[in-house]
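Structure provided below as structure tokens; questions to follow.
Complex shown without one protein chain; remaining protein chains in place.
Chain lettering (A, B and C) follows the sequence in which the chains are written, and residue indices restart at 1 in each chain.
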Amino acid sequence: MFLKKIKSEGLAHLSWIFGDGNEAFVVDPRRDCQVYVDIAASQGVHITRIFETHRNEDYVIGSLELSRLTGARIHHGAALDFGYGDSVTEGDTFECGALRLEILETPGHTPESISLVLRDSNQGDTPVGVFTGDALFIGDVGRTDLVSGREREMAEALYDTLFNKLLPLGDQTLIYPAHGAGSVCGENMASREFSTLGHERAHSPMLQVQDRERFVRKKMEEHHYQPRYFKKMEEYNLEGPPLLGPLPVPRPLSAGEVAKRTESGALLLDLRSPEAFASSFIPGSLSIPLDLLPAYGGYLLEYGRELVLLTDTQTELDLAVRHLIRMGFESIAGYAKGGLTAWQSSGRDYGSVDAIDAGALNARLEQGEEFTLLDVRKITEFRKVRLKGARHVFLGHLPDEIGQLDRNMPVVTFCGSGQRAIVAASILKAHGFEDVANAFGSMAACEALDCSMLDRSEA
Amino acid sequence: MFLKKIKSEGLAHLSWIFGDGNEAFVVDPRRDCQVYVDIAASQGVHITRIFETHRNEDYVIGSLELSRLTGARIHHGAALDFGYGDSVTEGDTFECGALRLEILETPGHTPESISLVLRDSNQGDTPVGVFTGDALFIGDVGRTDLVSGREREMAEALYDTLFNKLLPLGDQTLIYPAHGAGSVCGENMASREFSTLGHERAHSPMLQVQDRERFVRKKMEEHHYQPRYFKKMEEYNLEGPPLLGPLPVPRPLSAGEVAKRTESGALLLDLRSPEAFASSFIPGSLSIPLDLLPAYGGYLLEYGRELVLLTDTQTELDLAVRHLIRMGFESIAGYAKGGLTAWQSSGRDYGSVDAIDAGALNARLEQGEEFTLLDVRKITEFRKVRLKGARHVFLGHLPDEIGQLDRNMPVVTFCGSGQRAIVAASILKAHGFEDVANAFGSMAACEALDCSMLDRSEA
Amino acid sequence: MFLKKIKSEGLAHLSWIFGDGNEAFVVDPRRDCQVYVDIAASQGVHITRIFETHRNEDYVIGSLELSRLTGARIHHGAALDFGYGDSVTEGDTFECGALRLEILETPGHTPESISLVLRDSNQGDTPVGVFTGDALFIGDVGRTDLVSGREREMAEALYDTLFNKLLPLGDQTLIYPAHGAGSVCGENMASREFSTLGHERAHSPMLQVQDRERFVRKKMEEHHYQPRYFKKMEEYNLEGPPLLGPLPVPRPLSAGEVAKRTESGALLLDLRSPEAFASSFIPGSLSIPLDLLPAYGGYLLEYGRELVLLTDTQTELDLAVRHLIRMGFESIAGYAKGGLTAWQSSGRDYGSVDAIDAGALNARLEQGEEFTLLDVRKITEFRKVRLKGARHVFLGHLPDEIGQLDRNMPVVTFCGSGQRAIVAASILKAHGFEDVANAFGSMAACEALDCSMLDRSEA
Partner (left out) sequence: MFLKKIKSEGLAHLSWIFGDGNEAFVVDPRRDCQVYVDIAASQGVHITRIFETHRNEDYVIGSLELSRLTGARIHHGAALDFGYGDSVTEGDTFECGALRLEILETPGHTPESISLVLRDSNQGDTPVGVFTGDALFIGDVGRTDLVSGREREMAEALYDTLFNKLLPLGDQTLIYPAHGAGSVCGENMASREFSTLGHERAHSPMLQVQDRERFVRKKMEEHHYQPRYFKKMEEYNLEGPPLLGPLPVPRPLSAGEVAKRTESGALLLDLRSPEAFASSFIPGSLSIPLDLLPAYGGYLLEYGRELVLLTDTQTELDLAVRHLIRMGFESIAGYAKGGLTAWQSSGRDYGSVDAIDAGALNARLEQGEEFTLLDVRKITEFRKVRLKGARHVFLGHLPDEIGQLDRNMPVVTFCGSGQRAIVAASILKAHGFEDVANAFGSMAACEALDCSMLDRSEA
């Protein structure tokens, strides 16, 4: 008997494989799915069933891909008309050796969401664990804003799911959710990825709100962003995404080839560290530090536009490819071999973005210098604390709102620590803003220094 | 925040590493301890504390080895006078980033046993999990027979530990024990290695026995074997075992060198499958199929006697070395390069053991043939079901009791499926028994065929 | 600049990848070709060309598979009408960074064979190395018996290739052949896999035969076997084999499922060691110890017949699958989970083969016992030395000649050390021979003991 969590970093997506006897089941597999096949082989089992807890909106599902490799059947909730797989409904059970899986219909995050209760038939009938999908996380509950126009209905459904279906499974029940800390699917997830219904019942903030109406109101007041790529994911995951096969292997491009590709429309996606980008970049590049790619690629990349990647190492290149194909971005033309050095050595121009530290920034504000202080954090972060005079544009929305910024004014980009700000800086530079500086350290440094221009008033 | 289980197969020993911030703690590390260093490095943390839940008796502890590599401090219970490390007592707490560890004194398995309660200070005070050592397993509780003469006291202590210390931590508490299924430290462990106090409270057989006196009596009636090597482990783990450094790398020996070594006293330890051994073995060998080495090596090997190993592959050789050094057997002279083929090709004699299947065996019994049917299972297995006329000698005790067997009588060795029986067969052959057959399939096959000579009466 | 050899053990097939700048070329890739993609990625190059030195007859070529993954062009000799790729002719050159490859037409092994001369344009024009395909090996030269009816022509062509095309490249030229020791494509290859034309010129036996007519006669007198599967490989490699994609993953089968599959026509292919098979096997199995699978699978397996595999470990199972798909055997139904133990424990019958050592065998021969001593080595081995009274049937031909053996006579199977003999024993058992023993040690042991019944007379 075994159970393993497979975490896709960045998306903080958790998928699960468990097995007993000769069989294994997989819950919410990702698109680069050889990992499940390898685990199953090493455990001496065969994957026979795959479950989708709901039509995931933040990544391309791997069920079809995995089903092609293994012949496994795919199951999902009945409340949506999927273009693949079979529907299951409340109370359906599936045996996997001595393990038994029972379907709970748990709408709220989406109408067709299901949870899967795990029991060990060797040891009584008490639930051992529950796969909660996006209904219940560790430290948080699912968002209910995704079905446009049905937000109240969904919030009510989630309340019922949590208090009337999940918590009654008992304090002893282990929780296996579809996301961990860092996901866009919940703001307050714990960094701890192991918990039980009992622990959540005692401490998860929303599970303390036992009044149904108060719960619903709180959910409806929450603010969540929706990356642009969710639309594509919803189409893909309803109808079934294109099959991928082996991961694409980007080809090395010389500086001259990189120039030719970008001139004919490809986007240079620079995945290096913010510091490296700031010092020297290929003009026109979009900077997304690799760690941020899963969170912001879905806002800033366009389907169908060719990509040329730039990373420091082969390992990072491989990871970038995985991140991209998990979000459905498959048109990867190649990568800039030799990185910036090859570009610089070819005699081509490169751009740069100045660094500005918290002390200097605060001084410029104090002195009333005229410049745009562009804070690209989430609105919830901005409301808590900001610098006086800062202008807020959420990073994911910057391409749409860039027209409202004065391109003749100096700009300082600003965020939590300077990572997201460099993405904004790259967008500004690519749109012709000339005087752009990046606030490395940003709010973290301002708070560490307790800067005079901090504004904690209600915003 | 992370928590990982490291399982040593065979011993079914579970050790744990968890960390947050810049630090990590390790619970009950094994001797080949580079694995913890590697995990810590990959997580960006440094191991600062090591906890021994008790003076382990079934493997050489790795605390000293790991402490040498990392500088970490070692902690253990106060009720024993250890030759290394620092004592902790009830209520002591240790912080590891946001994780907090609290010491519970939980005697019963041994007098100085401690458990470690894990809390996440980001999320309330309710216990997240508890490291229970050998006090509480999944599906079973610790054995209380190890302190000679104090069996009742230990059983009483365990009752108090379980019902008054551990269960009160709450149903939501995850359990992190020191052993999983297959360990000699408990008969009834579940094959499932994830559970909570709530699930155990509901289903673990001994936790249903709420009457203290009944609990104590049941514990005192249990039968457990004690491998001979426990004595050595107890010495080692009280005083601190010798430091090992890198794992020994056995050298390849030609058939001639193997012959020379065994002639001058080395033991040929044959770790191949039972079938391979049966067909052809180097005279004088001890067969212990690799999977059984952790369970039976401690009964059958002698400290100080040189070993020559025989495996089919390099991978198996590496694993054999790990198994051996975990039990303190370090005098490995080399391995027989080219395996049996090299030996056979050198023109040297080889022995063999006949195979006998369940049908044939049953027929011989029915016909009243005269031979010794030697059943080497545990006495508890034997009592449940056996073949009529079988003679029971527990495999671990066979070297001591072999004098009582008639070496002029044909012998059929017998166990659960034929694996342990081959070990017995090899011992008999090495002691000069000529007519030895091994019952491949053994009791499993007899039951599958519902053999006429099965005896399920109370024994 | 890099150059790497990829060796497929068993077939002893050598393929090569080399690169410089942004490109790499591959010579004679195998079917499971992800390995080349991974090497290219780690070296920061893209595979742009693939060369087939000839229509290989002993494995399924990987060019098409690799071309699909990389987009690389495929090149081969012009003297055959291939169903894929482009023809190249004498003197064509291809640049790969500073490396330059020149085509030499080098018929002899086959009419369309080419060799590829490697130069480093940074350092003069002297050849650095030459990819010789099956024209020239280290210690041997290619076989010339494969084109039926044109044996003399091919032998003459090879002479011209060796003495007039390859040796003139100069003593300093490194040799990169398509096979190493152990291949069926040459009897006398050295175990050393690095050499130069100069070293071969001085020591390779056939290169000492400078008289053309004598060379041709010697080649025509050579005896080589042709495994049955060569026919299939020739078809595949002329037209292009079916594309495979990811390697098949066999599913675990219980003893009951194994029984059902074999009853309905599947072949149980037992890949364990000869000793393990001898002691206990599933009735009807074909034994081919894993190491021998590439050499004898092609004689003994049938295309289209379902296979159930039996190995000791997952690693061995993976390797078995690779061996099989390299020879085009893709219909793998699953594997026997739990191995023989699962089968034995189910109460099912199992067969066995006795072991007989060299001393005992010699004694039986001396005493004139009546039995068939079946020597299954190659005829060339048999002619050198054999036991008196031995009957020779080459292992690869045993299924065809089994009708000529007396199945009421006891049989002892015999070979070089007992490995191939177990394959023969399994075939005899599956054909209903009852009294079969296997001579573990076989000729190696007889010679080590200098047995009285050895016969070294000219045969």
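What we mean here is this: contacts are C-beta pairs under 8 Å (C-beta built on N, C-alpha and C of every residue); 3 or more make two chains touch, one makes a residue touch a chain.
Nothing here was measured: the structure is a model prediction, and the numbers come from that model.
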Selected residue (touches chain absent from view) among A:Cys96, A:Cys185 or A:Ala445:
A:Ala445
Among the options C:Thr196, C:Asn237 or C:Asn438, which residue touches the chain absent from this view?
C:Thr196
Going by the touch rule given at the top, which residues of chain C touch the chain that is not shown?
1-3, 20, 98, 120, 122-124, 126, 128-129, 139, 170-174, 190-199, 201-203
Please output the residues of chain A touching the missing chain, sorted low to high.
272-280, 312-313, 315, 339-341, 344-347, 349-350, 352, 354-355, 357-359, 417-419, 440-442, 444-449
Which chain B residues would touch the chain omitted from the figure, given the whole complex?
22, 34, 37, 40-42, 44-46, 69-70, 245-246, 249, 251-254, 314, 318, 337
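Convention: only the chains that are shown with their structure count from here on.
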Just curious, how far off is chain C from chain A if you go by their C-alpha centres, in Å?
50
